[in-house]
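The structure follows.
All protein chains of the complex are present and in place, except for one that has been dropped.
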């Protein structure tokens, strides 16, 4: 049995709780210990590129201090993932990358529901870095802040946006492009009739799989993406 | 608890047994029932494109007759995967596609150890179909038939080939491009110092993950790849 | 003078007759003997990926039994083309691939008129395999079955769809994405003012050209696409 | 019966004669009248980008003065092809583009035998323009001028170079990247065991096919490539 | 202090004057001598591919006759740029290529305001040659001739088109795709709130920079693009 540390890189404990709730099906399916933590020094939400950069030192610090067997960076920007992978030779998963890989296995082209335009730009850059942008059907914004997300029921907006991704953009899989949208997944998937991916679940599930197959003991030649 | 049917599409029971042996770490990590079968009507090995086409009706028949909750096509050519996915609305995994997705999560560029030149051509076509050829470092042949593979210890040849993929082609992950090479994985990974992927393990592990997260209940819009 | 076998891989003799009718301009221009046959064991139409897979053994059987000098697979899915090419060292043409190559020579970006959504997915996968998807302007469905196609005059629907490919998607060549639409070609081309390609004509014409230049005597190194 | 004007854009009548000799198999296979001409105002050979530009006005003049039904620009740089296509609404074929399309139909990846490094650069730019560079296996120079080509037997050099394209670069089709290498084609193909393409044959053959199928009556929307 | 020759390849002196006016901010910022000339033998405007080809010999003649230290080809088609670069070993800048490079440095994806559809086709071919089409957001035509451009105030049309590039196509930089639109740049940029690039300014500015850093003394290995 191994220990997976899921790092919510913002400081909001309520976001951490909501992540844990979404992880139930993964926790049930594995023997690994899954622990979720937030980072007290970080801002309550991560919305801009500057926020992304700002939390990276906090993540590096948390990883360096932990002897967990695998790490999941639980923010859809995979902040500082290359640096963390250079720091430790244990598996380091980003929830965005994990969600993209899960989507590739479930359909032809995926759509992303994003919080805002600045996220969309960041996602495209990252997909280009990973050379996976050829499978992107569309990325559409619901124009909400993280605070609004927590305060109101956005299921209607998310659902309408996901429907556009499916019907206008030709997506046959939808990714919820934010760590805080997981509670809507099941209803959405039922409603849309195509797979809907919660990136936090995708990240932790992939971490379990990498631990089960013991890839983590291998030294990485480079720094991966 | 769900039932995963792993279909070895050739007729060789010894290949099926060798797959089962490699699946131990996945079987230990999951509660799902994993059953491996060969197809009596098929040839003993799949080496040419004609073999690939020939076994597809057998696979379709086996899938149509089964009420398993998920299917893994356990041949590195993912024979007939699009057709099988149109036939049933439960998860259908190909071991090649699964190995590629696993590799994307473990490194920057992957190398493939293949049995022969004809396989290499087929792999490239498939990677292009999936739009993942941009992450391929190299694909090198050991020039062996399936029969030779079963009869002799090819660990030296595989090891030398994998080393070339790492040192000449810049691969930081290696995929064993055949369902029958899994027994060499652990030694090779230790030896090379980078992750080595057995596609059968990758396929079954991804099937578990898709079942755990219940993506399978969703109707696919299209036919996926 | 050589013998070209045009294989209609479904069992509908009326489809074979309609192909023959469209081939008049090619037959007039060449001395090669062009023979069209259907396959009695196949279903009457090929609409799904499962249909595609199902007819491949029938095609392989027909090719193995023939001593024709070249073969044209006359279904817009080019079913089993890689296997057939491995089977014989004579030219094997797929009508989809041939239509794409003809289109590349006639314009900048081509559009496809397809029968249904499942065909569109299959076309895209194939274009990606061929690395020609960069020249695709659009692929639009008329939502008809093969049976409906034969029973009704779809010229209005096809024409409206082709116009959208030209005006909305920027296609300057249009491909009729089905072996049974050839009778509309001439009227459509006149009407649209841009080249319209019947894939059956394209396939047989390219077979003639390959025979005229005697490429067929050359052994293929690999399996081609 | 239509009239195809094959324009050798340099002024060397001996090059024209050599083209005619290579066209025998095409002439035998078609009823169209094939006429080959050189351009008196042009230099005797086309080796640099400046030569390419220099002959374009001569080509435009020759095309404007002719009422041929189709034109083949018989220089492997397809000089001024976009302009010629804007000038007339009859088929205009370039021998490079035609050779590329022929190669796409005969194998997975093609190699080019070129006269010199400056040609290689030009070929790559053109392949990128056509978005076909993804299928290029390699382009290797024999480092000869057109004059040397005419004066000496280069079959050994060409053969050695083609062999490298096949064995080192993985080409399964070879294109002779110059209008004056056609006389070596048959021997080379026999020798190499893979298809070898003479671009002049490919261009005239494609012109015949476009005339046979009457694409030429269609107005082009844009200017094509 | 070096001498930059800006070649307006058409014969219209009024276009030359308008270019000079737009170059004021570059002239103020550099010590290099900037001279603008038109070519008397050319047509008054360059609108078709045939025009482009037609002016190339005139450009080659002008460059061969000049001992300027750098050349700027001031037509958005970069006519004959590869040939000019083979002719002299001093810096040769095309205003289209320069505008693309400037745009890459100012945003994620650029839009182009073009005179007509034929220009759009030409731009795409060139961007593909340069392998920069992955950053193109859109290219929209104002459907004007060069004569209309000079005679009327098109600021409204240009502005409306640029707005569509920004709002519909997602451009965050706009390029004025013609040498004669520079006088609108400043107003447009203010109006749109995103950078607007005049290609003439971009070309001359890049020439200054290449001279300042003395790249021009280096021999080019190939012919560049």
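For this structure, a couple of remarks:
The chains carry the letters A, B, C, D and E, assigned in the order they are written, with residues numbered from 1 in each.
Heads up, the rule we're going with is that contacts are C-beta pairs under 8 Å (C-beta built on N, C-alpha and C of every residue); 3 or more make two chains touch, one makes a residue touch a chain.
Note that the structure is a prediction, hence the values are computed from the model and not measured.
In the complete assembly, the contact with the undisplayed chain comes from A:57, out of A:25, A:43, A:57 or A:193. Touching residues on chain E toward the chain that is not drawn are 25-26, 28-31, 93, 97-98, 101-102, 104-108, 130-132, 134-135, 166, 172, 186, 189, 192-197, 201-202, 205-206, 208-210, 212-215, 217-225. Within chain A, the residues in touch with the undisplayed chain are 48-50, 52-54, 56-57, 60, 80, 82-83, 85-87, 117-118, 120-122, 125-126, 128-131, 221-225.
Keep in mind that, in the parts below, only the chains that are shown with their structure count from here on.
Two copies of one sequence, chain A and chain B, touch each other mainly through matching residues, since over half of the numbers at the interface are common to both. When every chain is reduced to the mean of its CA atoms, the largest separation from chain A belongs to D. Here the chain at the heart of the structure, going by C-alpha means, is C. Among the remaining chains, the Cα-based centre furthest from that of chain E is the centre of B.
Rounded to whole angstrom units, the spacing between the C-alpha centres of chain C and chain D is 27. Annotation for chain E: residues touching 2 or more other chains are 121, 125.
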